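Excluded from the complex is one protein chain; the other protein chains are retained at their positions.
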Amino acid sequence: MYAYDELDRTLINERVSEFRDQVKRRLSGELTEDEFKILRLQNGVYLQLHAYMFRVAIPYGTLSSKQLRRLAHVARRYDRGYGHFTTRQNIQYNWIKLAELPDALAELAEVGIHAMQTSGNNMRNVTSDQWAGVAPGEVEDPRIWSEILRQHTTLHPEFSFLPRKFKIAITASEHDRAAIKIHDIGLRLHKNADGEVGFEVLVGGGLGRTPFIAKTIKPFVHGRDILSYVEAILRVYNQYGRRDNIYKARIKILVHELGIEKFAKEVDEEWKQMGDSSLTLDRSAIEEVRSRFSYPAYEKLPHMPDELKQAAADPLFERWRKNSVAPHKVQGYSIVTLSLKPVGGPPGDATADQMDAVADLADRYSFGEIRVGHEQNLALPHVAKRDLPQLWKALDRLGLATPNVNLVTDIIACPGLDYCSLANARSIPIAQELTKRFNHDTAELIGRLHINISGCINACGHHHVGHIGILGVEKNGEEFYQITIGGRADENAQMGVLIGPAVRYAEVADVIEDIVEAYLALRDRPEELFVDTVKRLGVEPFKERVYATR
Amino acid sequence: MPLVKNATIVADPFVHVAEGAELPGDGAILISAERFLADPEALSRRAGKTGVIWPNNRPVDDLVPYLDRLAAVALVFPTFRDGRAYSQARLLRERHGYDGELRATGQILRDQFVFMTRAGFDTFEVKKDADAHAFAETMKRYSVFYQPTGDGRLTALHRRMQQRHSESAGQ
Partner (left out) sequence: MTSPLEQKKIRITGPSMVTANRTWDGAVVYRTAKQGWSTAIADAAIVSTSDDARALLAESAADDVGAVGAYIAPVELRDGGITPGNLREHIRSKGITIDLLPA
């Protein structure tokens, strides 16, 4: 965990007091909505269908148990007793009252939580791998660099009014769990031939109306230069990014219009002019940030404790363990994913009671630490293997042991038309229906399959990069859904391909079942993943199956 | 529209000269970039002070040869959402060493004062009276900064490292 010091806490409190003043001026009429809108967005406050929505940052997906309890408290005291974990390591509350927001923020600030730049045309919450610091084989803990970037991007005096929003994600693993290729800047930590730590820098990824996979702009930028290089990219974007058309304002459009070579040249020229600047991170500066991260005092534990051997006799436990428990870099420990995708439940939602209970379990079994991932699930990052049977029982009682992680019912979905003022169609009820169509046996048989649902073209549910993507559209006042297949968000990221005309709300679950059945019949062996079958055969056989009888 | 300079409300010594209007022989004036660039030598020799209103879509590099002869540069915020002039300001101050008046003009609200000051602005054409009066108070709002800029304020990181250094020196 990163320990906030007096300076971090002071800044957060200063931000709360500034926002309190802004709310006061809005409610008294000193600020018009037109003026206030930008200011509230800079602090994570949207206006949705039913109420204001409030988005709180969980930087690089790491939370302490104390912080999670406070998130639960805010859900209970200021909202309707639940929150929604998003695809960018944030939590959203759906029913916040503007007049009470400053008090909610002040309570969050007491535990080092803020909502700075969780929306608006600025640098958003810096995200990372939810297994950062515990996954085997990492170059190093990417959260150190995430924190360096979090500080640098927070209330940046030059880049707080960019052409459009700007998202940065960092990974340090071969397998990318942070979806860096669909970010404005993606950073992959690796070592060069001399063993020095630095980054492959990717730029111009993003979904929405005009989706792009990020392109590599520099294969290696030394760690000490990463802030100046990012700053150079931002400066080029701030000056040349389009401001005449909101749909063409993201950096991906600038990169596309200039071409990556020309864009890279512009950035290089700017970077060269910046020279060795005050942004250069010397060894002691990096050490200063690194030293603020503390790690658990792990015990020396056996690889296969007796408790685990005994529990293996219980098929329900084994099913969950095989599905939700991942290897840890320290022997005798595991990373446990807590599925927020119960059968029939809204993806990514957690009640205040669940959050409190998870905080207690984190204290008992995970050194008080919780992680939040972009798949909208939680994780306990440091669980001793001997404790897995006990933890499973506790999670099962809470409805947080659904053994569907990475399976067909582990659906990513945006809030959709039930909450969102931009949505054209509902997302959550589609997800709920789908979780009822595939029981756990079938889901296991199918294997890894990601379904992503967005209620509009803005793509908050990342439908383009779902193995199966579902996009809600509106036709003559009715909800329709376009289906894509073959997308993926990992290190081999690519966009899914449309299979044909949009289908009605009531048909979506049937169509998905047809696609899955087609896959089961077409795969050449049980290990061939859905997405690989699509790659091998293209969309035609799936298209045929879906539309032949419709 | 009140003008704030060096944290206090002052009378504006500069006259904004409208496009096509005749230039006064003396007195301080602010003129458009086109007008200035049409004959920069003559304008620089005027009896009165001359400043230029520089649009936010034109590289400040074009202005660099004249910086030492300009009494003011005004950078434009057509709306407060449009942040291009922050980059221009930092480039003028930090890269090109401009040390004259750097003025923010356009839709200027109190909520931008800290950002603007950090980027190098020292003069503000403020939209609302109440915001102009709140300038000094607003500037006290923040005491911690994460990014180094030309304003010289110490960053949180530097303060931590200094503290660490003094702690280890005292042992």
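So that you can tell them apart, the chains are marked A and B in the order they are listed, and the count of residues begins at 1 in each.
We adopt the following convention: contacts are C-beta pairs under 8 Å (C-beta built on N, C-alpha and C of every residue); 3 or more make two chains touch, one makes a residue touch a chain.
Predicted model only: the values in this text are computed from it and were never measured.
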Omitted chain's touching partners, listed by label: A
Contact residue for the chain not shown (choose from A:Gln432, A:Asn452 or A:Thr533): A:Gln432
Among A:Asp418, A:Glu444, A:Asp490 or A:Glu513, residue touching the chain not depicted: A:Asp418
Residue touching the undisplayed chain, where the options are A:Gly29, A:Gly275 or A:Pro315: A:Gly29
Touching residue (missing chain; options A:Ala3, A:Ala99, A:Ile246 or A:Ala521): A:Ala99
Option from A:Pro136, A:Pro302 or A:Gly344 whose C-beta touches the chain left out: A:Gly344
Residues belonging to chain A that touch the chain removed from view: 26-29, 32-34, 47-52, 82, 95-99, 342-346, 349, 351, 399, 417-419, 426, 428-429, 432, 477, 479
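We take it that only the chains that are shown with their structure count from here on.
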Parts of chain A lying in touch with chain B, wherever the complex brings them together: 5, 7-8, 10-11, 14, 17-18, 22, 30, 35, 38-39, 121, 151-152, 154-162, 235, 238-239, 243, 273, 277-279, 284-285, 288-289
Chain A-facing residues of chain B, complex: 59, 80-84, 86-88, 90, 95, 109, 111, 114-116, 118-119, 128, 130, 141-149, 156-157, 159-161, 164
